[in-house]
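Got a structure here, written out as structure tokens. Questions coming.
One chain of protein is taken out of this complex; the other chains stay put.
The chains carry the letters A, B and C, assigned in the order they are written, with residues numbered from 1 in each.
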Amino acid sequence: MEPTPDDKFSFGLWTVGWPARDPFGDATRPPLDPVETVHRLAALGAYGVTFHDDDLVPFGSDDDARTKVVARFREALDATGLVVPMATTNLFTHPVFKDGAFTSNDRDVRRYALRKVMRNLDLAAELGARTYVFWGGREGAESPAGKDVRAALDRYREAIDTLAAYVVDRGYGIRFALEPKPNEPRGDILLPTIGHALAFVASLEHRDRVGLNPEVGHEQMTGLNFVHGIAQVLWHGKLFHIDLNGQRGVRFDQDLVFGHGDLLDAFALVDLLEHGGPGGGPAYDGPRHFDYKPRRTEDLAGVWESAAANMRTYLLLRERARAFRADPEVQEALAACRTAELATPTLADGETVDDLLADRSALEDFDVDAAGERGYGYSRLDQLMVEHALGAR
Amino acid sequence: MEPTPDDKFSFGLWTVGWPARDPFGDATRPPLDPVETVHRLAALGAYGVTFHDDDLVPFGSDDDARTKVVARFREALDATGLVVPMATTNLFTHPVFKDGAFTSNDRDVRRYALRKVMRNLDLAAELGARTYVFWGGREGAESPAGKDVRAALDRYREAIDTLAAYVVDRGYGIRFALEPKPNEPRGDILLPTIGHALAFVASLEHRDRVGLNPEVGHEQMTGLNFVHGIAQVLWHGKLFHIDLNGQRGVRFDQDLVFGHGDLLDAFALVDLLEHGGPGGGPAYDGPRHFDYKPRRTEDLAGVWESAAANMRTYLLLRERARAFRADPEVQEALAACRTAELATPTLADGETVDDLLADRSALEDFDVDAAGERGYGYSRLDQLMVEHALGAR
Amino acid sequence: MEPTPDDKFSFGLWTVGWPARDPFGDATRPPLDPVETVHRLAALGAYGVTFHDDDLVPFGSDDDARTKVVARFREALDATGLVVPMATTNLFTHPVFKDGAFTSNDRDVRRYALRKVMRNLDLAAELGARTYVFWGGREGAESPAGKDVRAALDRYREAIDTLAAYVVDRGYGIRFALEPKPNEPRGDILLPTIGHALAFVASLEHRDRVGLNPEVGHEQMTGLNFVHGIAQVLWHGKLFHIDLNGQRGVRFDQDLVFGHGDLLDAFALVDLLEHGGPGGGPAYDGPRHFDYKPRRTEDLAGVWESAAANMRTYLLLRERARAFRADPEVQEALAACRTAELATPTLADGETVDDLLADRSALEDFDVDAAGERGYGYSRLDQLMVEHALGAR
Partner (left out) sequence: MEPTPDDKFSFGLWTVGWPARDPFGDATRPPLDPVETVHRLAALGAYGVTFHDDDLVPFGSDDDARTKVVARFREALDATGLVVPMATTNLFTHPVFKDGAFTSNDRDVRRYALRKVMRNLDLAAELGARTYVFWGGREGAESPAGKDVRAALDRYREAIDTLAAYVVDRGYGIRFALEPKPNEPRGDILLPTIGHALAFVASLEHRDRVGLNPEVGHEQMTGLNFVHGIAQVLWHGKLFHIDLNGQRGVRFDQDLVFGHGDLLDAFALVDLLEHGGPGGGPAYDGPRHFDYKPRRTEDLAGVWESAAANMRTYLLLRERARAFRADPEVQEALAACRTAELATPTLADGETVDDLLADRSALEDFDVDAAGERGYGYSRLDQLMVEHALGAR
């Protein structure tokens, strides 16, 4: 249960580095030096580190300061072997973004936001990132009339397509991943769920280069089933990255350790990621990225305990999911549920609508009451999953 | 404030006709004769009536019974002038659908479901319906492993594309509208929000013929902003139909009278539908369809009171929205919010990415702190909206 | 992991006997004969069976029919050794209760409700029940002005005190347990949470005879922490009975199998019930009562599978909780959290307010910044709990 880089675990600088300032309280921890973070994460068995521009290069740094910071960071990466699989932009902390970045009512703010992203795309490419995440935390509104949502979606599309064109033009091997969230800090955020973001992506000129970075807690904040959501993202071929953490249902954004929220959902998620692919193999081979916050009650020892806890819980769930899939009783229970039958098309190969209409067994001679009496056997299968989660089989 | 058919108000037979059986209680009202419903709705000023197949023709009726029922119904339509703008299928009441209709694990159930829809499509076309709604209330799961969500989405797509092909083949002038819902009666329902359904539609072969039928309460059950949702549906060109009702937040599906849930959201919704189009005209010209349930405490007098209440509240909100848009102080407040500036593209006409990079005013010379100090003036605008909602201006 | 009567597991007749009618669908299972249920539950290892009056004696039965039904039921109890630890009244199914029972606006309905309860209290006493539950599912409102909430609370108090007086007068050894729920079937239900019910009980004349019957899912429907709630009930000495089941957060009432909702909360709950008492022993010694519904997709085989699953999951969690409490690393982690220090009064024995004011170490000389730097070590403890839940230690 010791993580290794092969497990592809990654962490944002802003996660372990969160100083624990919250809406009602001051920071309880000192800032972390990114270089120390890289060494600590490497020692814990992580594979990658990710960052917002301002996590690494403090906002307002001049070019000299910037160069030095980046050089020190690269050195730490080289020394530890940690990679930078993903980067992103801070478009939410500074007051200038209070009404949005790509969708601020103010055009000069929108232009500034594009430039801020471009500058960090250069750095991301330089550091070898393959994914660039867009979390539009300020792209939203509280005012029903003050924000024209359709105009905002036009500007959002303009921004993503412009930035995708930039990446293509520069020859960067970078794909974009949008991260939905329903609310907080804005009253309502645009592209609030996986679904809204998928629909938006389908409308882009550069739709092939743009996918999603779904986060466990962001979907659970609406009560939606995260595993169903990820299954739909996979179905659309758009799982470009994933943010793992924990959340205790519909409330403020908690960013708990992975598994410390809904444990059964975490089990089902790991089962999907690891066994949802062809032949029962992985459905996703990218980084397992933890976007969590060590609690405000913890000191630095607690920070590193909690970082390790994310990885350990994932590995335990992976082991449980393997045993679940390998259990002959589970196979038997799945057969009783006719789960595999859903993969068979409803129409036979070559069957036309008129053939279906001519098939009396489908309607006229179908014994609907008898069919309604069949049990689906889900109770047994679900209990088997709970018992595997509890390590009891 | 008296509704007329020009207002395009429509009601489902199952709304006023709900016998008020709930999960903990028996029916408190007798069934309504659809013919009586047609006459009552017409007398109240409605424009249309809609139905599930089984609302009109009782489940299991033979062809003779069916013909008689339909003939009586047509007569009532002809006598009153009421139209049938929309129809839909009951794929949820009978036990045969307990694991889904298009996505049941049982293939014969899926075939039966397709045939049940086809049969009612013929009737819908015969009665002149232009929209056919699909609410997949049983297309979902409680069991994490028992339902293969990606296979289910394959079958869902197969079903919708097959049925669309049928409509095309028969030359019916019918478009499809999917109605999302997050949960209830299933633990989790597929295509749980407007967003998920829009993304699904974009993946269909017959995507041009398929849009959405969003329902106020279904989105509010997840805490999502319904008005934002409708704006995104409009942005995608997919608002084919709409279900108006009321809901008091994240909880069970309440189907209250329109406006009896979140009144400010109802105001903003009517404002969007009536004034969100080009030049401030309507953004939507289809039926204003009420999908509500008269409360279980009400007798038949209360049923017709509540039906009238839906229309009256809509008309009052329409009047309030007109006054809001016409108020010079509102215009001034909108200008202060720079709301219209969001319609201006972020890049100038013909501006390239390299032009943007060369524009020092966008980054290097941008006074980010000064820009961060600007107020957006939303408080004033929102208070003006509240005061218009209260009829106080 | 085989349950025995010593484990004190009990089930309502209405749980396994639920015919699976839901707001959108007809029954999928036939009614169960209560006598068969008694035999089945006994065979599964249960200890008790509970009922609403109408579960056992069909609504409207005459005295003869009633006598026969009760005699057959007693025979089954005697044959199996199953006990009836609790009974309750159906004050929600019949239309007469549509506006409430004890708090209906109609006085004759309120009087009828009292009599219906009294009749069943006689039977409950005859069958040896020690607890009588009141779930006021219809005591609520949707109409803000139509229901006078304070008058309703007066009538609620009158009803409970009147019925308690009846029990005292008849010499029945029965205590009352109120079961809170926030909404569904009413828009809002009176006494919506554990807290509201506790406050109400404190206002009763017969407050000593009245406690609570909290249900997992009913509190989780509001997003409240069920384990915190039970701890407060225990603190007030009012945990008279408990309803165990599962719920997936803020949504409709799901009544899942215990543990099939929030598994970590279920772990913490079992830990509290089994180890929250003096010396680490049980904090509650009454029935572990499952108030769940076998899913609508299941046939009768699934019904009995799911009944067994409730008990098996409880036993597994009990085993996990024992191991958690016995683990020396857990003890060490608890010490690091200073959890036990909270049991020490804040004022020293005999310390007065003036003594505290004179203690400069409490304020003037208190190094507030140093104290703010201490970590509480919860991350490590919580991960130990997750790993025990996963059976990984």
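Definition applied: a contact is a pair of C-beta atoms (placed from the backbone, for glycine too) under 8 Å apart; a residue touches a chain by one contact, two chains touch by 3 or more.
Predicted model, so just to flag it, every value in this text is computed and none were measured.
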| field | Omitted-chain contact residue, chosen from C:Leu13, C:Val227, C:Ile242 or C:Leu273 | value | C:Val227
| note | Sole touch to the unshown chain from B:Arg157, B:His218, B:His236 or B:Arg251: residue B:Arg251
| field | Hidden-chain contact residue, picked from the options C:Val16, C:Ala125 or C:Leu190 | value | C:Leu190
| query | So that we can see where the missing chain sits, which residues of subunit C does it touch? | reply | 94-96, 98-99, 102-112, 114-116, 118-119, 141-155, 158-159, 162, 165-166, 169, 182-183, 187-188, 190-200, 202-203, 222-225, 227-229, 231-232, 234-236, 250, 264-265, 267-268, 271, 276, 324, 330, 334, 337-347, 353, 356-357, 359, 361-363, 366, 368-369, 371-374, 376-378, 381-382, 385
| note | Note that subunit A touches the chain not displayed via residues 20-28, 92-95, 97-99, 137-138, 142, 182-185, 187, 221, 248, 250-254, 256, 295-297
| Residue ranges of subunit B at the interface with the undisplayed chain | 1, 28, 220, 223, 248-251, 257, 259-260, 262-264, 294-295, 297-302, 305-306, 309, 312-313, 316-317, 320, 372-380, 382-383, 386-387, 389-392
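The definition used in the following text is that only the chains that are shown with their structure count from here on.
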| message | If you average the CA coordinates per chain, which chain's centre is most distant from that of subunit B? | response | C
| note | So, in whole Å, the Cα centroid of subunit B is separated from that of subunit C by 38
| For subunit A paired with subunit B, centre-to-centre distance based on mean C-alpha positions, whole Å | 29
| Quick one: subunit A and subunit C, Cα centre-to-centre, how many Å? | 37
| query | Which residues of subunit B are in contact with two or more other chains? | reply | 94-95, 98-99, 142, 182-183, 187, 250
